[in-house]
Every structure is written in structure tokens, then in C-alpha cells.
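Note that one protein chain of the assembly has been removed; the remaining protein chains are unaltered in position.
Presenting subunit A:
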Amino acid sequence: MAISSKSQVLSLYKILLKESKQFPSYNYRTYALRRVRDAFRENKNVDDPKTLEILLNRAWDSLAVIQRQVAIGKLYSAQKTVVETEGMKKAS
């Protein structure tokens, strides 16, 4: 993987995590963080530029979904769940 694309991937990863942390719902937030981390980990050895491009495009699409859904979540947030104080420490 070229240096430039590597830093591109890394910054996209960071944005995804940052946005995922914004989910007001405990379950959506922890899922988004977990899923983003696992997806990047799973594909960390991908070298093929074509596959990389597909994966990156998918990640950008996911980012847009997360941003929209975070906004909706904030409009209709609900009470916290009973494990949340614990969960927030671990998730972030």
C-alpha cells in the first residue's frame, strides 16, 4: 500500500470512529465503533488497489450513513440504559 493511500485510510478510520462515537444510543454507538474497528482490522492487509478502492468507497458511504443517523438519533434521543456509564468508558 502506497504511503499516501495509507494515510488516507488512517484518516478515514479516525473520522469513522469519531462520528460513530456521536451516536446517542448506547447500542448503536458500541456497534458502530466495534464494526468499524473490526472491518478495518479484517482488511488491513489488502494491497490490491482495486479492492482497496471498493473498500474505501464503501467506507465513505458508511460515513455518510453514520452522520445522517447520528443526526436523527440526536433528534429523538431516549433515556440512557442501565449499563451505560460503564459502557461509555469502555467504548471510548
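A few comments on the model shown:
Just so it is clear, a residue touches a chain if its C-beta (ideal position, glycine included) is under 8 Å from a C-beta of that chain, and two chains touch if they have at least 3 such contacts; residues count from 1.
Here, contacts and distances are computed from a predicted model.
Taken from the listed names "Pre-mRNA-splicing factor RSE1", "pyruvate dehydrogenase (acetyl-transferring)", "Cysteine desulfurase" or "GID complex catalytic subunit 2", the protein name that UniProt assigns to the chain not shown is "Cysteine desulfurase". Here one chain is not drawn; of A:Q8, A:N43 or A:Q69, the residue touching it is A:Q69. Although one chain is not shown, part of subunit A still touches it, namely residues 23, 26-28, 30-32, 35, 38, 65-66, 68-69, 72-73, 78-84, 86-87, 90.
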